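One protein chain omitted, others in place.
Labels A, B and C are assigned to the chains in the order they are written; within every chain, residues are numbered from 1.
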Amino acid sequence: MSSMETDVQVALDKFYADVADYDLQPLWTQTRNLMPSHPKPEALPWLWSWERLRALAARAGELITVERGGERRVLGLANPGLHGLPYATPTLWGAVQYLNAHESAPAHRHSPGAIRFVLHGEGVWTTVNGDACDMRAGDLILTPSWTWHDHCNGSDHPMIWFDGLDLPTIIALDAVFFQEYEDMNQPVTKPHNTSTRIYGGHGTLPLGTTAHQLHSPLLVYRWPDTDEALTGLLEANGGVAASLEFVNPTNGRAVMPTMGCEMHRIVAGGETRPYRKVGSSIFVVYQGSGYSVINGLRFNWGQGDMFVAPSWAVVEHHAQEQTDLFAVTDKPILEALGLFRDEYLLQPQEISSVFAAR
Amino acid sequence: MSSMETDVQVALDKFYADVADYDLQPLWTQTRNLMPSHPKPEALPWLWSWERLRALAARAGELITVERGGERRVLGLANPGLHGLPYATPTLWGAVQYLNAHESAPAHRHSPGAIRFVLHGEGVWTTVNGDACDMRAGDLILTPSWTWHDHCNGSDHPMIWFDGLDLPTIIALDAVFFQEYEDMNQPVTKPHNTSTRIYGGHGTLPLGTTAHQLHSPLLVYRWPDTDEALTGLLEANGGVAASLEFVNPTNGRAVMPTMGCEMHRIVAGGETRPYRKVGSSIFVVYQGSGYSVINGLRFNWGQGDMFVAPSWAVVEHHAQEQTDLFAVTDKPILEALGLFRDEYLLQPQEISSVFAAR
Amino acid sequence: MSSMETDVQVALDKFYADVADYDLQPLWTQTRNLMPSHPKPEALPWLWSWERLRALAARAGELITVERGGERRVLGLANPGLHGLPYATPTLWGAVQYLNAHESAPAHRHSPGAIRFVLHGEGVWTTVNGDACDMRAGDLILTPSWTWHDHCNGSDHPMIWFDGLDLPTIIALDAVFFQEYEDMNQPVTKPHNTSTRIYGGHGTLPLGTTAHQLHSPLLVYRWPDTDEALTGLLEANGGVAASLEFVNPTNGRAVMPTMGCEMHRIVAGGETRPYRKVGSSIFVVYQGSGYSVINGLRFNWGQGDMFVAPSWAVVEHHAQEQTDLFAVTDKPILEALGLFRDEYLLQPQEISSVFAAR
Partner (left out) sequence: MSSMETDVQVALDKFYADVADYDLQPLWTQTRNLMPSHPKPEALPWLWSWERLRALAARAGELITVERGGERRVLGLANPGLHGLPYATPTLWGAVQYLNAHESAPAHRHSPGAIRFVLHGEGVWTTVNGDACDMRAGDLILTPSWTWHDHCNGSDHPMIWFDGLDLPTIIALDAVFFQEYEDMNQPVTKPHNTSTRIYGGHGTLPLGTTAHQLHSPLLVYRWPDTDEALTGLLEANGGVAASLEFVNPTNGRAVMPTMGCEMHRIVAGGETRPYRKVGSSIFVVYQGSGYSVINGLRFNWGQGDMFVAPSWAVVEHHAQEQTDLFAVTDKPILEALGLFRDEYLLQPQEISSVFAAR
């Protein structure tokens, strides 16, 4: 190295040191990492089996009490690509929650919003601002941002369900507020399932409903209604699959500004076209069996299994039995911020490797 | 009169003559008429009885054929305050339509939008852009602006229903377009009632539905659903009356930008608070009996009767039997233009006179 | 006529009489009139010359005092096709208003909204809810629905301007409210032209401005700004004409939900493509000269002349000198109700007749 080269190198070294010392960073050394040509998520496609989730949740039911402070007996899906963060994807928290017979989880509220999707059984109700919402298999229950909520198991058997939260995003935005209710549980102040009586109409709303509420005032979406809607959609489109979105009936938009909830029915033997979109999804197999191919990895699944697709991953589903796949996504965020893109790929992906569900 | 006064008068007379001659009009002579302190509609509160409407419609069924050109066997409610115009109110067309057994009305489309509310029977379907919508008692059927539509009676008996149109407003705006379909009837291109399969979910929509469609893509609102929603609302509010609005499920707004559709249930013995709003309504008694007091005039009604309330008229309803009152209004127009106002009056109005339903 | 024919005729006559007697009207006898294939306005294309308007307004200034009750010295354009109604078009009121030196018009408010477009001079201010808006040639001033407003001439000479109101529509909707201010004039409670200080920024708004206000909170649009915007638009599009809309800066929409305000600049020798739209317009020639062809009728115009184009009329403008045409329209109504349509015609219309401006 010539002395001139050496001088330049010395000056550069000094410059980079001074920059770092003043809490600055050059862009030019990391442009490509910060701005890849397309999303390169660290989150991995991953699957958790229902058998294992249920067994671990049941062990938690024996070993762990539900108390103020810990608040919930919840096991969170921790994507192995996310460096130990307790998130299913960079934007979504996914988990199983477990309540023993005649047990309840204390009332609180928080700025993150949550959805509950019931996989099995009945007997629990979630009270949301005084409205007790009965939870039965296939139901979707909302606990929107900053609503008081607790869960009570009034039955003689344990109950387990899926929890989805926008928590990672709310943390990333430094926007988490949390408050304990003054008592362990809030009173039920209305007849059970009042929101469905008020907002659960079939193309009707109470006269004078304020339009454009950001969070859905309808708190429960019943499985029989969902089943009927899927049947109708399949009849109408005449295809092998039908996809619906759960919506806020006051504006036809996603149930929350931060999370979208979807249900996908695929008939036995049916498959979906390879598809990718900006934003991630957690899928929960409500019923049926089959496999999905995500970025070339195959995930076999059956009832109760949960799996995640990262942003921009190519996803295709294959149903062996007729299947209903519930999904929670971050799509409303991406649409609100003008960042949503999606596309169908022409050919089914080659499956370059096989990832057997554990 | 002095000569000066005479001169002034002559000058004024000449002035007013010159103004009129140049197609001008002074404001100052008519300010109070043009701008009253509150709305002073020329339309009268009025009632048409079902018995008479049905009888006249049946006679039309014998005497009049449904043909291209006349297009429909429809008798329009002609408010006696409106100087011979065939309008129920200044903004709303109301009518009974009558189809004989195995008769059909030719396909056409027009920029005015229409709603159909079925009072009795079944057997007719209205085809809207290829989607045949079965019409049964209590159902609301939409034929939105510029959609092809025809009515076919596939049954062995005549059928009659209520038609509501925004026609007077569209005429006032010089915005009427009309087109005959190339054949007498359009083909049914989908399974009957396809819109309900696609958009008739209970808090769900097809994934990817375009938000904010100006006209509802859901074309039929079934009576059993409406009945269930009214029952739920009454349970939730614990009162003597419940009011719902039929909405566009893609945005939670009125079914059309020009007309709102409502259903009001009042329990036996119940009454509503005196209320007035800007804009007019046509009420159709779907079931029940009772009376309404409109600007102090009492109108007794029973099943099938139709009556109108002009803008800013004080209205209260009294149900003798449990009653379901369907209403079509111009409220979406007034809200869109920033002109809607309403108020509840504290005390039931004194009934200063009695207008016995004819 | 056979006896059977006679019997039928008798039955029909009796039927039509009974129908009329019960305040009903058959549709089938008037379908084509009520529903023409395209709008067939009764309003005529018409022109009023500035010379005549000014002369008559000046005579009114000598003969008529401005008093409570009459409220304003205003001469309204009365379209000769509208059967004596004092309307420029079925939806728009257009007029000239005249104030003598040091005269004022009393304060009131009404649900119809108004715009003022200044043709000549200065010295008057319109006070809107306490904000005195100075009026100068080329300025557009708003007095939105239900705002207190009065006009004061603080100068030593008379002043005259154009008034546009949505009055016909508000009357058609039975939605007129009117209230006199308790005193003859309201106090000016803020520095003159406060609305321009708050909302008159160039791409800026006060931090925290509530979005989506139905009426523009900006009350004055100054001619120098309008002139500059027209110049910029012409530079950018490189054409012979440029058209801008005055907008509510809080939402980018029309200044009022019932009226749109536009300015069209056409360079000397330039002409616009034949164009028609649903809805009517009043044009006011701010400066320049030329002629317009409306449905084949030619109207020559110069500074201050006013003319109207009915709904669906084909309009083309030809500028002899560089021209600025102000227009007020009912377009926001038609768009809100889903009724707006427009189209450019390929070829300039043949001028089938000539209507010389009077």
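Assume a contact is a pair of C-beta atoms (placed from the backbone, for glycine too) under 8 Å apart; a residue touches a chain by one contact, two chains touch by 3 or more.
Being a predicted model, the structure only gives us computed values, none of them experimental.
> Going by the stated contact criterion, tell me the shown chains that border the hidden chain.
Those shown chains that the absent chain touches are A, C.
> Kindly state which of the options A:N153, A:T196, A:T226 or A:T258 is in contact with the chain not pictured.
Only one listed residue reaches the unshown chain, and that is A:T258.
> Considering the complete complex, identify which of C:W146, C:F178, C:F246 or C:F326 is in touch with the unshown chain.
Of all options in C:W146, C:F178, C:F246 or C:F326, contact with the hidden chain holds for C:F246.
> If you put the missing chain back, which residues of chain C would it touch?
Residues 190-191, 194, 196-209, 211-212, 216, 218, 221-222, 225-226, 228-229, 232-233, 235-236, 242-253, 262-264 of chain C touch the chain absent from view.
> Using the document's contact rule, name the residues of chain A that touch the chain not shown here.
8, 11-12, 15, 18-19, 22-32, 34-41, 43, 46, 48, 52-53, 56, 59-60, 63-64, 66-67, 69-80, 86, 90-91, 95, 110-112, 145, 167, 169-179, 214-215, 256-258, 278-280, 310-312, 330, 333-334, 336-339, 341, 358
Quick note on the criterion: only the chains that are shown with their structure count from here on.
> Viewed as a graph of touching chains, is the assembly arranged as a line, ring, star, complete set, or other?
Graph shape, chains as nodes and touching pairs as edges: a line.
> What pair of chains has the most C-beta pairs in contact?
Chain pair with the maximum contact count: B-C.
> Please compute the C-alpha centroid of chain A, do the same for chain C, then give the distance between them in whole Å.
Those two chain centres are 53 Å apart.
> Let me have the rounded angstrom distance from the C-alpha centre of chain B over to the C-alpha centre of chain C, please.
29
> Express in whole angstrom the distance between the two chain centres, defined as the mean CA positions of chain A and chain B.
For chain A versus chain B, the centre distance works out to 44 Å.
> Could you tell me which residues belong to chain B and also touch two or more other chains?
Counting only residues that touch two or more other chains, chain B contributes none.
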